[in-house]
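What follows is one structure encoded as structure tokens, with my remarks underneath.
Apart from one protein chain that is not included, each protein chain of the complex appears where it belongs.
Then we have subunit A:
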Amino acid sequence: MQAEHQDMIDFLRRYPPFDALPVDALALAAANIEVSYFKAGSHILSFGQQVDAWYVIRSGAVEVYRRNGDLYNRLSAGGYFGQFGLLRESSVRFPVTALEDTLAWLIPAPVFHQLFTQYEAFADVVEVEDRTRLRHTVARSEDANELLTSRIDTLIGRKPVTIETSGTVREAAITMSTEGVSSLLVMNAGVPEGAMGNAARMAGMLTDRDLRTRVIAKGLSVDTPVSEIMTPELIYGEHHQMVFEAMLTMMRHNVHHLPVLRQGQPIGVISQSDILRYESQNSLFVVSRIFHANSVAELCALSGEVRTCFRRIVREDANSKMIGSAMAVIGRSFTQRLLELAEQQLGPPPVPYCFLALGSMARQEQLIVTDQDNALVLDNSFDPRRHDGWFLALATFVSDGLAACGYRYCNGGIMATTARWRQPLAVWERYFADWIGKPTPQTLLDSAIFFDLDGVWGNTEWAEHLSQSIAQQTRHNARFLACMARNALLRTPPLGFFKGFVMEPSGQHSRSINMKRRGTAPLADLIRVHALAIGSRARNSFERLQEIIEADILPHGRGQDLRDALEFISMVRIRHQALDLDAERQPDNNIEPENLSDFERKNLKDAFQILSNAQKFLKYRYQAGRIR
């Protein structure tokens, strides 16, 4: 029997609350396990049913419901249920259904009670399951908005209408009229279906706008092959993406039609109007107004709409990633339009350049209260005496414009208006080489923001080039990572010794907690360190976390906990700002805990505790033995 118990013990000890138990307690549990299989869709526990065992999922997944039928929780391998029933008169309180084919281990009630009374740590986790509660809170807000959480393939009405590259403009126009579509997918002639799957077969897109601007306006013959007027680089979406992601892709690339692929095959094309039909007053709408504004004054007039849009998305229960991305896209659009207007005014640039967004905009985590962090990368042929006048004028125009539109100037001067942050690519490469190669806590403190960078305008491939070379240099660079880790520990979560909240020490906010400084910023900082350690090129904290989880450098489950903590703290901050806007107050990041519900307060403590634990781990992982 011994060997089999060992396997069971090994499985159990990978998951809380078992990881808190001594081996003989695990052996007791393992020796008494019973096994049961449940087909997907079958009921495992029904309300009121007598429960005689505690259930641990060995494989598969289940859904736990409230009595009113609302989803309470989803659990997979290592998850457990039935404890509420066992602790209260042995009758089931939360019905459970198998989501997948599930193999469950049943720990008989007497053994469960023995573990529960004997081991305090075990009882704590089982009884008040922090993570589950937090995840449940987070899951509730994710599930609420159907539109923003629907997949794009639900918007596809018909198969894509296609034409071969050899077709003519006339044929394209006829096909579009008879099929009643505003776009055609252009397919490479002669490549058999299914060959290579995707990109090889799809040559480009053709829209009715292309016919207008590239054929009629230029007086081209209707016998011109479509391959000459199509848009060759294809921006596309994957069928499993969310509508929200498709929206962002379209905004980002300023396209109105998006082919959708499933396993490399086009299954349809969605247009902005498909999405707008569902959502009339959303961020997409604001973005299009921004691009139609013809002066800084007109742009400023839109800041009210930005706030309305923000409140609307929050009210629709979008999650923080959606909100952060939507606001970042709006911020980018303001910047891009200002750059267009500046170029109109100043004439063409003397040498090529790339306008960089830094910090929260680059991470796509922008909210309503935000300052501008940006920089300029210039062509290596840049000659300060001849060219810098133009670029300073450009930077000043954009910076003043952004400030007028509600994006405050950066206190630290991290803006393209500062000469030091307006440099040729070669100088930027040297900056990064210095920061990474000769790290000191002070220099990194000033430069950390540059490790979240994104190209907004111009030669954006330079931004890609920089972030690629950063990822290569930081990976496994112990000295650099230790310095970054040290800085990431400077801002601590507001928890006191007895796990009570610690308020801001002084000033007008002395009864409050700054959710950015004490919450989202230290989380973003610590996630950035792990991301740089694995050479991740993701910029968004959630995407970074996903790669960190996949790289398996954190203890089991901690990455997921961090994700939930980030989501919860961000949402408290976001909702607070939306409430301020509703009440026509100037939104800020300061939360007064006494204004929160008990439930929110408890969750917030849990989330800060996760941050605190993650900081301890960061210290241990990157700094152990390196501080002399």
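Keep in mind that, in the parts below, contacts are C-beta pairs under 8 Å (C-beta built on N, C-alpha and C of every residue); 3 or more make two chains touch, one makes a residue touch a chain; residues count from 1.
To be clear about the criterion, contacts and distances are computed from a predicted model.
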item	value
Listed names "Acyl-CoA dehydrogenase", "3'-5' exonuclease", "RNA polymerase sigma-70 factor, ECF subfamily protein" or "ABC transporter, membrane protein", with the criterion being the UniProt name of the chain not displayed	"3'-5' exonuclease"
Chain not shown: contacting residue from A:R14, A:K39, A:R408 or A:R430	A:K39
Contact footprint on subunit A, counting only the chain that is left out	1, 3-4, 7, 31-40, 42, 58-60, 77, 100-103, 106
